[in-house]
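Only one protein chain is missing from this complex, and each of the others stays in its spot.
Read from first to last, the chains carry the letters A, B and C; within each, the first residue is number 1.
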Amino acid sequence: MLNIGVIGYGYWGPNIVRNLNAIEGARVVAVCDRDQGALKRLSGAYKQLKICSQSDEILNDTTIDIVAVVTPVCTHFELAKKALENGKHVFVEKPFTSSSAQAVELIELAEKKNLKIMVDHTFIFTGAVRKIKDLLAQGELGDIYYYDSVRVNLGLFQHDVNVVWDLAPHDFSIMRYLINEKPLALSAWGRSHINKLEDIAYVTVHFGSSKLAHFSLNWLSPVKVRTTLIGGEKKMLVWNDVNPDEKIKIYDKGVEVKNAQGIYDLLVSYRSGDMWAPKVQQTEALKLECQHFIQCIEQDSTPLNDGVVGLEVVQMLEACNESIKNGGRMVQIGSDVLSVTG
Amino acid sequence: MLNIGVIGYGYWGPNIVRNLNAIEGARVVAVCDRDQGALKRLSGAYKQLKICSQSDEILNDTTIDIVAVVTPVCTHFELAKKALENGKHVFVEKPFTSSSAQAVELIELAEKKNLKIMVDHTFIFTGAVRKIKDLLAQGELGDIYYYDSVRVNLGLFQHDVNVVWDLAPHDFSIMRYLINEKPLALSAWGRSHINKLEDIAYVTVHFGSSKLAHFSLNWLSPVKVRTTLIGGEKKMLVWNDVNPDEKIKIYDKGVEVKNAQGIYDLLVSYRSGDMWAPKVQQTEALKLECQHFIQCIEQDSTPLNDGVVGLEVVQMLEACNESIKNGGRMVQIGSDVLSVTG
Amino acid sequence: MLNIGVIGYGYWGPNIVRNLNAIEGARVVAVCDRDQGALKRLSGAYKQLKICSQSDEILNDTTIDIVAVVTPVCTHFELAKKALENGKHVFVEKPFTSSSAQAVELIELAEKKNLKIMVDHTFIFTGAVRKIKDLLAQGELGDIYYYDSVRVNLGLFQHDVNVVWDLAPHDFSIMRYLINEKPLALSAWGRSHINKLEDIAYVTVHFGSSKLAHFSLNWLSPVKVRTTLIGGEKKMLVWNDVNPDEKIKIYDKGVEVKNAQGIYDLLVSYRSGDMWAPKVQQTEALKLECQHFIQCIEQDSTPLNDGVVGLEVVQMLEACNESIKNGGRMVQIGSDVLSVTG
Partner (left out) sequence: MLNIGVIGYGYWGPNIVRNLNAIEGARVVAVCDRDQGALKRLSGAYKQLKICSQSDEILNDTTIDIVAVVTPVCTHFELAKKALENGKHVFVEKPFTSSSAQAVELIELAEKKNLKIMVDHTFIFTGAVRKIKDLLAQGELGDIYYYDSVRVNLGLFQHDVNVVWDLAPHDFSIMRYLINEKPLALSAWGRSHINKLEDIAYVTVHFGSSKLAHFSLNWLSPVKVRTTLIGGEKKMLVWNDVNPDEKIKIYDKGVEVKNAQGIYDLLVSYRSGDMWAPKVQQTEALKLECQHFIQCIEQDSTPLNDGVVGLEVVQMLEACNESIKNGGRMVQIGSDVLSVTG
């Protein structure tokens, strides 16, 4: 039986506790939060649970095997580091750390101590993303032309990070999972209107090929949009995550160049066929993710969303901030630490 | 009675002829096209119409007062120039010309000859755009934070220009009409997959303020999207042009910073109120545009979409191509010809 | 070459003339309408066309082989009868006649004279209905459980018939084409609010089986709905005619009773699989219908939508009126004339 301690019981914490607690072979034994309201919500909900307000009570508890860090980004590094030093596996909320240097340090520490890190990139465990992964793996779309992601809505404003660090970890981790090609560089534009943090941003990601990825991120949209278009040589896919019933649609549409004798005689023909919306598994993603983590610990295997994946996402986030600061200049992704991740 | 000659009877030509012909005080007297199929479609449709295959038969016809140039972009300059030289007003399909230098030359020529130029930016005559213009003019949205436009679908590929020159003239002319601030610079990213012309592009437009405009342009999308979000300080607007009944929705939503004692105490509050979809006039935009042109000629007034507006759009298109070629580098808009347009 | 005369050039007439005129082997030679405005719209549009205001000029014209009757319902019988008596094939706007007795008389007359009747049930020539017909014929849905049709919008009010006679001819003819089982009886409810004609109605149609068909018809709906659900034993289908891109969706969904040991132990299981939206042909339905009619005349074959089909629809409409008058009482369909149609 693996004993879990959870640090942070704010917006996302209750989901983490509920799901980790439901896994066979593991149980949440302690939860801490500095906020009295959070602790009050917690009391009564679970029996036989140590409730505390100091993280050290969890980090120093020798009966605890796993620490889940569900706190603001700026605290991830310190808490995760202490947990690893004390011999505990760590589950860290996204984004992994405030900098890639911190991420590298945690990865190296975990490796040395033979401990597991899992970064909470929940989306890659959703039925929709796993179905898209299957379709791409089967070559259903052919070569990928572009990946176009829109994630916009009104709030929820994070107070310590900008819209890129708040929303893009989802999309960057999904893209990294789906697209088998390493992004090399990116350009990002951002603007802040309400306070100093960017509340709207656009990111263009470049590969070593004609593939292009683009991300629209916005905290000031009156409507909630969660749409990803993936254009392929053979077929095209639309993933609309706010559609409860038909999240994924695959279009048998395409373009064919029949004849290219000079641009005026160019015969571009359009293929327009059926559309198909595959059934998507409804199992709660966080449940699958928690199970995966416990399994990786039990079987000493590497999580899909380990520290290295977390690092790669942080590298992209860092590149975004760098590019925004420099008026959209193209920035290499993770250039400084390539030696480490290689 | 103003006599009109139309050069080009391809995809858009029939609409031009039908609408120009229906205006009181004007009539189409001649149409030319090099394609026999086009001419055949034309014969029978209108009585008392000169049908010809050479543009000179129209350009040199002294009974003709106005020439409509509805041909591929690369021919606009030559045809419009000859028409102006021969003392005719010109109506030119969008985009105005292949280069801003050409546009400047035509504007100067028209000015010297006291002739009118209208560039066919039809969209600014749609009920939706005119309604949005009214709302913005009344200050309904407050200060504009961002302008986010998506215009994507599968084809129609232009064989002589890329996706930016094909689709963005609509959006650039609409934005210029709606937003009372001159765009200063832009960055653009594009990729080509089918032939050498870019089939997907993203454009970020910068102003002298925190305002940001962004354009997503794509010939390879399985779904047709025509959506513009305008985020304002007071309200936000969504214009969905493929929605037949509720094209414009205004959201009484917003963000307010109540208290800013350090980022952790920041109280960002969200206002979420009613939504309102005003009725939009259904009159065919092209009809209103044609009427406006005839009226401007009769009353010697300047068209809303005159050569200068056409030039500004071409300057933005040129900047896009320049930026795409240079890997997204920020490019000043119209820097070379600012003296002319100033 | 078959010569066609068209009586009536109101709302639908121009489409009839345009499509009949485009068929090889046929041409419209004369059009009549009592309204001067209609005749004015007509002049100029077509060359070499006799334009007249009296139907007799067409009915008595010996060079005319086919008469298209595109006038209000109450005039169909008289005009079609005269046309048949004068040896002309007739194309009649829907609904066929004002009564089944009239329809029977026309059918008998046409049979005697060896002439063709086609009733303009355009919808059965649409790509959507033909695709659904194919799917049903292939047994894709299994046994049909129900047919549920909604056709509602604001206006267009007919001044001479109620909402059932205006809208239901579409749905009744579509259902008759798709469902291989003769409806036996129906109940209908209607209410009038604006004038004496019912502006809202519901019709329930009964078969000799557990199949049920239901029709919702409404001239007073703020939104336009054109949706038909067909529930089958194996799959279910939704036809949404106002969706431009995905008119037909087939759901691999169903219900299975696994075990039925008393109602409390009943195990009803739900199957929920993929959804599939087949490509639908875009060819204009009226064009295909006109071609079909000309072909039936040339080859002496029976139109899909001949007078008998027209009669069956009129019988249903009559039953609706009878049921509405009697407070929803169930009314046998076509009981009076079963001997004729048998």
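Basically, a contact is a pair of C-beta atoms (placed from the backbone, for glycine too) under 8 Å apart; a residue touches a chain by one contact, two chains touch by 3 or more.
Predicted model only: the values in this text are computed from it and were never measured.
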{"item": "Selected from C:V73, C:V90, C:I174 or C:M236 as touching the chain missing from the view", "value": "C:M236"}
{"item": "Candidates C:S216, C:Q291 or C:N321 - the one touching the absent chain", "value": "C:S216"}
{"item": "Footprint left on subunit A by the chain that the document does not show", "value": "44-47, 223-224, 245"}
{"item": "Residue numbers in subunit B that touch the chain omitted from display", "value": "245-246, 252, 272-279"}
{"item": "Residue numbers in subunit C that touch the chain omitted from display", "value": "145-146, 148, 152, 154-155, 157, 159-160, 187, 189, 191-195, 197, 199-200, 202, 204, 210-212, 214, 216, 218-223, 229, 231, 233, 236-238, 249, 251, 253, 255, 257, 260, 263-264, 266, 268, 270, 272, 327-328, 330"}
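What we mean here is this: only the chains that are shown with their structure count from here on.
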{"item": "Where subunit B and subunit C are represented by their mean Cα positions, the distance between them in whole Å", "value": "43"}
{"item": "Approximate Å spacing (C-alpha centroids) for the pair subunit A, subunit C", "value": "54"}
{"item": "Multi-chain contact sites of subunit A, meaning residues that touch two or more partners", "value": "272"}
